[in-house]
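Scroll down for the structure; my scribbles are underneath it.
What you see is the complex with one protein chain gone and the rest in place.
Moving on, here comes subunit A:
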Amino acid sequence: MSVVALADAALRQRALAAAGAVADPEIPVLSIADLGVLRDARVTEDGGVEVDITPTYSGCPAMGMIAVQVEAALLAAGLPAPRVRLVLSPAWTTDWMSAEGRAKLRDYGIAPPAPRATRRGLFGLEEEVACPRCGSTATETLSEFGSTACKALRRCTACREPFDHFKCL
């Protein structure tokens, strides 16, 4: 590897580390790296760094905020001419959420998505979701939509606590 390529690889790693530490504005316990929102980084021809992020949902209102925070994080890390690029393909899936991210989510009181996103049967079929507080799987859906686009609202019939469930997508 040439000296330039080595320097670029190091810059890319620094950019990924700095951007990856940015917290999700709506679920601050998760970083955008945990979420799988951070996709890639590269050094561009003009010597700047470009970071790719992808939205969880088409209309996710947090994307603008995340882009600004990533740019700020890159600047704070001393990276040159940072740019953020929004990419749609491949479409985000909860499969990209890290194991660490899932554990953090559960500790925070939000049931994480199933380890592998499958297409649920359209009607009637309920997936098994464990209560993030007591661990019981005796839980039921309250609403298909919760406080943000990525969450649904459920209730535990064992400990009787309501909780958010990160939708499987």
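Some observations on this one:
As a working rule, contacts are C-beta pairs under 8 Å (C-beta built on N, C-alpha and C of every residue); 3 or more make two chains touch, one makes a residue touch a chain; residues count from 1.
In this section, contacts and distances are computed from a predicted model.
The complex appears with one chain absent; UniProt names that chain "Phenylacetate-CoA oxygenase subunit PaaI" among the candidates "ABC transporter ATP-binding protein", "Glutathione-dependent formaldehyde dehydrogenase", "Phenylacetate-CoA oxygenase subunit PaaI" or "Aldehyde ferredoxin oxidoreductase".
Residue A:P61 is the one among A:G47, A:P61 or A:G135 that touches the chain missing from this view.
Although one chain is not shown, part of subunit A still touches it, namely residues 55, 57-61, 87-92, 119-120, 122-123, 142-149, 153, 167, 169.
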